[in-house]
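Missing here: one protein chain of the complex. Every other protein chain is in place.
Showing chain A:
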Amino acid sequence: MTGVDGRDAPLEPVLSARALVKRFGRVTAIDGSDFDLMPGEVLAVVGDNGAGKSSLIKALSGALVPDEGEIRVDGRPVRFHGPLDARRHGIETVYQDLALAPAQDVASNLFLGRERRRPGVLGRVFRLLDTRGMRAEAERVLGELGIGVRSMSQPVETLSGGQRQGVAVARAAAFGTRVVIMDEPTAALGVAESAKVLDLIGRIRDRGLPVVLISHNMPHVFEIADRIHVHRLGRRVALVSPAERTMNEVVGLITGALRVGADGELEEVRDAVRTGLTRTGGGTAE
C-alpha cells in the first residue's frame, strides 16, 4: 500500500483501487486489479482488446459495480452505484461514444443533466432555465480550453469529430473537481484533431486535474502520459514511466512477451504462459 507511512510515498493517490473483481457469468472482466492515480498526473491505461480496460474504467467511473475489491477517493473508501455517485466525488468521464445529445446545442450538452435555473421565482416556481447564463459559461470554459466552436447555440451534430470531442472533454473538465477519465479520445480523429485533443489533455493537467487516458495509440501515450498502467488479462501487470521504457517494451508487456520480474526488471516470458493458455477464464469482456 502507498502513502500509509507518508515517508516513501509522500503523495496519496487521488483515485485508487485494490483487488477489484468483476465477473459476467463465466467471464472474468476484472481479475483482482489494482489501480493508482496520483495528483496532477496523466496516467495512460494501455492493454490489448479484451484485456478489460473498459471494465476497469467503468468500475472507476461508477458505470459498473465491482463484485469484490475496494475503490478509494483521496484515501477514503467509496462505493459507486452509478455514474452519478462517481460524479458527486468529482470524477468525470468522457466516454468513447461521447454521450452527447446530437440534436441539442453546445451549451445544452455542456450542462446536460445539471441544467441551471434562473434565480428567484422564475426558476423555483416556473423552472425557467438560465439559458443565457449557461451559454456564457459554456463560452468561457470552451475558450479557456482553446476549443474553437463558432457558436454555443450550434447543434452538436453540425460539429466536426474533434469539436465534438472538445465539447465532451470541456464538459468533464468544467465539472470534474478531482479526476477526468477519457476513454480512447483520439480513436476516431485525424492527425491534426488528435494533436489538439492531446494538447487539451495537457492543459487540463496544467489546471491541476489528473487525467486517466485509455488509449491504443502508443505514440500518443508516450507523448502525453506521465505514467503508464499496463492492463492484461483483467489486471494491472505493470506500472511504468515512459521516460524509462521504450514503446517496444510496453508493447511486450501488453502482449505478454515481457513481464515485470521479482527484481523489478523486465524479463522475457515463454510461449505457453504468454498466450494465457494456463489460465482459466482468460476471456475477458471489453
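Simple rule for what comes next: a contact is a pair of C-beta atoms (placed from the backbone, for glycine too) under 8 Å apart; a residue touches a chain by one contact, two chains touch by 3 or more; residues count from 1.
Note that in this section contacts and distances are computed from a predicted model.
Going by its UniProt record, the hidden chain of the complex is named "Fructose transport system permease protein" among "Aldehyde dehydrogenase iron-sulfur subunit", "SirA family protein", "Carbohydrate ABC transporter membrane protein 2, CUT1 family" or "Fructose transport system permease protein".
Residue A:S153 is the one among A:S153, A:T177 or A:N248 that touches the chain not shown. The chain not shown here is touched by just one of A:P83, A:P210 or A:G252, and that residue is A:P83. In the full complex, chain A touches the hidden chain at residues 63, 83-84, 87, 93, 95, 97-105, 108, 112-115, 117, 127-129, 131, 150-151, 153-155, 157-158.
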